[in-house]
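Note that this complex is displayed minus one protein chain, with the remaining chains in position.
Chain lettering (A and B) follows the sequence in which the chains are written, and residue indices restart at 1 in each chain.
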Amino acid sequence: MIETTIFSLLNGLVYGLLLFMLSSGLTLIFSMMGVLNFAHASFYMLGAYFAYEMSIHIGFWPALILAPIAVGFAGAALERYGLRNVHKYGHVAELVFTFGIAFLIEEVVQFIWGKDQQPYNAPPLLDFPLFTLFNVDFPAYKAFMLFVSIAIFIALLVVLTKTRVGLIIQAAITHPHMVGMLGHNVPLVFMATFGVGTALAGIAGVIAAPVLGTYPGMAFDLGSIIFVVVVFGGLGSLAGAFVASLMIGIVQTFAVSFNIGMPDLLALLGLEFGADHFLVDLWTISLPQIGPLIPYLMLIIMLIFRPLGLFGSREV
Amino acid sequence: MSTLTDMRRDMNARMFKQQRNMWIAVALVLGCLPLFYGGSDFALTVSIQIGMMIIFSLAYNMLLGQGGMLSFGMAVYFGMGGFLSMHFMNMIEADTVWLPMALLPVVGAFIGLVLGLIIGSFSTRKAGTIFAMISLGIGELVAASSLIFVKFFGGEEGVTGDRTMGPEMFGVDFASELEVYYLVAAWVFIATLLMFLFSRTPVGRMANAVRDNPERAEFVGYSQRFVRLISFAGAGLFSGLAGSLFAITYEIVTEETLNAVTSGAPLIMVMIGGAGYFIGPIIGAIFYTLLSTVLSNYTEIWLMYVGIIFVLTIMYLPAGLTGLLLMHNPIIKAKKLKRILPVYGKIALPVIGIFLGIVGLLEVGHYAHNASAGDMTMSLFFVSVDTSSYLPWIFFTGILVGGFMLAKKQAPSVAETYEEVHKEALGGGDK
Partner (left out) sequence: MSIKKTTLTFAAASFAASLMATSAMAADTIKIAFIDPLSGPFASTGSNGLREWKFAVEDLVNSRGGLLGGKKIEVIAFDNKISPKETLIQLKNAIGQGIQYVAQGNSSGVANALTSAIKKHNKRNPDKRVIHLNYAAVDPALTNAKCSYWHFRFDANVDMKMNAITDTIAGRKDIKKVYIIGQDYSFGKAVSAAAVKFLKEKRPDIQIVGNELHPIGKVKDFTPYVTKIKAAGANAIITGNWGGDMLNLAKAATSVGLDSSFFTYYAAGAGITAALGPVAKDKVFNVGEGHANPTVTKTWDDYQSRFKAKHPKKDVTYGRVPYTVRMFAKAVTKAGSAKPIDVARALEGMELTTMAGDKVKMRAEDHQLIMPIQVSVHTDDRIKFDYDNSGWGLRTISSTPAESNALPTTCKMERPKG
């Protein structure tokens, strides 16, 4: 029991922080521009593919730095030449535009790299078990992921609270119009925000892909869950995104680890159903089986009772 | 006073007559279409699919276009309508219920309505992003459960049935594709008419008001939530009806009717067709279905083309294809189309060049990337192309760049002529 708990906690933390790296960029973009970027996970995918392609030629470590920068530039270009044109048609058009871009990026990735999984793996330097507890290994690469995520988190925190740029961003989150009136170059700020936000997604892609796989569906697979995170945490709130990421990361890992199901519950209530009952699938459902669906359930319940999310303050 | 009333009555009568004639024309077209197919079952099947998608995307537009609600989970109503209709169809076959197959869509519509009322009761409290996210969450949940609850959804295989069973109406048993076509056509007509009439009712009009300015709508005395709920339930109803037609047509319903692709399709259709017009979704449904069922047999990268068209439409044609057509309405009415066509003709060549250039580069690139060794000749636009040489690359890049530069040079004069003729046409109309 103890080993399950410890490992679930560790794995939940790794996964949760990864979600945060994605959701922080999404939140940043949303706060500044009011756009929920549907294509955010696609930039995560681009990060993975760029890093894979670069790692063949220049190795893993340079790719770790260069790939997110390339993704950031791609994001900035998308804002400059795409989103900015659509801005005048309103938020729904912007959301639909990013939806279309997500669709298109997946096609482009397939066009260039094909439809198969790509062999993008952890560097040999990190390919060893860091420690073994109760006979279960904890891989060094996971520790590395943890380290990078925390570093990014601290860097974000410092930039947002201690620097001038951070103050402008914070101001823009709460009073976007005021910032423009104070004479800041809003289009440039927007472009930079989009670039930085997508670069964050790019980093997530670079470090997560060796564990989660590099394939054309990877954006789609992760896309909706990061929406759940930002909406659950409260749109536009970085703190909310952080708490929600960890919550969802940990809840999901714990759900898988504990074999509790309806049969146990029914046994507790002293009920029993036949195997050919019309709802037999409902009576035999178990927690690991539905684990990955729990975030969606959490989202719906949250939105019904508190549409602002955990820490959200802005009505959308 | 009385003349004013008379005039108004007169105008209403004229409008009514015009609209009635239009609907009769629609019915005639639907009825005669198969005569042009020369007995091709494929053309019939594609038409049936288009009909289904017309209902589905019109229903979707009750939310997006009329109500301003962006949904990522419409497949829930389409799919559940389909699944329950299929179970109903099997009950008909087992003689546990009595219902002519032609009326099965009523069942699907009812299911869609009930689900719409239940889910709408909590999801339509807010519009905008909150609504979009709830729809996404519910969509994901239902799609995922469809594989878990095997007894009801039939797992990967889905649920099958036989549409030829049950009491016959007018001696029709729906064994042939043509009979199914007429059934779907009839329902397309009914559903389209009902949705059109709904958009003309006070509640339908209020949906627009709530979309544009919810507070003001409240002041007029309409609860915005109630108005949204009505639109939502209506959209559910017609989506369920479309799902039912799916069950009848394919005699199988699987999890694909509930998944994200099905949820995304009406959004793409509506945006390409134009959300701001009643016929926008219809045009979008025809266009998208043709792309996906026909183009996919000619190129593996058809989805790339759909993506490009979709993104370009949103960027440059916010009113969709319909908006583009209707831009010329006053000009056609003023009979000034002749003046603008030559200018269009002049720019057509460079535009075709751009089109050929893009398609050529993508296709040659795709082929060269995936071809087997030594097999470097592909057939493109009915010509053999050697993809190993630089020639096709240079050629297609050339016509792309050339076309682009020419088009850029001519675009201002085209826009100018359009503005001019358009203004004249409007001015002429006023006189």
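Definition applied: contacts are C-beta pairs under 8 Å (C-beta built on N, C-alpha and C of every residue); 3 or more make two chains touch, one makes a residue touch a chain.
Bear in mind the structure is a predicted one, so any value in this text is a computation, not a measurement.
Participant: Give the labels of the shown chains that the missing chain contacts, considering the complete complex.
Facilitator: A, B
Participant: Of the listed residues B:L33, B:I279 or B:I347, which contacts the missing chain in the full complex?
Facilitator: B:I347
Participant: Of B:Q19, B:S176, B:T201 or B:N329, which one is in contact with the hidden chain?
Facilitator: Considering the complete complex, B:S176 is the one touching the chain left out.
Participant: Which listed residue (B:L58, B:I309, B:I331 or B:A425) would be found touching the missing chain in the intact complex?
Facilitator: Only one listed residue reaches the unshown chain, and that is B:I309.
Participant: Where does chain B touch the missing chain, residue by residue?
Facilitator: Chain B touches the missing chain through residues 40-46, 49, 144, 147-148, 150, 155-158, 160, 162, 175-177, 246, 250-252, 254-257, 261, 287, 290-298, 300-303, 305, 309, 312-313, 315-317, 321, 324, 344, 347-348, 350-352, 354-355, 370, 372-375, 407, 411, 414-415, 418.
Participant: Hey, which chain A residues sit against the chain that's not shown?
Facilitator: Against the missing chain, chain A presents residues 3-4, 7-8, 11, 14-15, 110, 114-119, 121, 129, 132, 134-139, 141-142, 211-213, 215-218, 221-222, 225, 253, 256-257, 259, 286, 288-293.
Simple rule for what comes next: only the chains that are shown with their structure count from here on.
Participant: List the residues on chain A that touch chain B in their complex, please.
Facilitator: It comes out as residues 36, 82, 85-86, 89, 91-93, 95-97, 99-101, 103-104, 107-108, 111, 114, 220, 224, 227-228, 231, 235, 278-282, 285, 289-290, 292-293, 296-297, 299-300, 303-304, 307, 316.
Participant: Within their complex, state which residues of chain B touch chain A.
Facilitator: 64, 68, 70, 122, 125-126, 128-130, 132-134, 136-138, 140-141, 144-145, 148-152, 260, 264, 267, 271, 301, 303-304, 306-308, 310-311, 314-316, 318, 362, 365-366, 369-370
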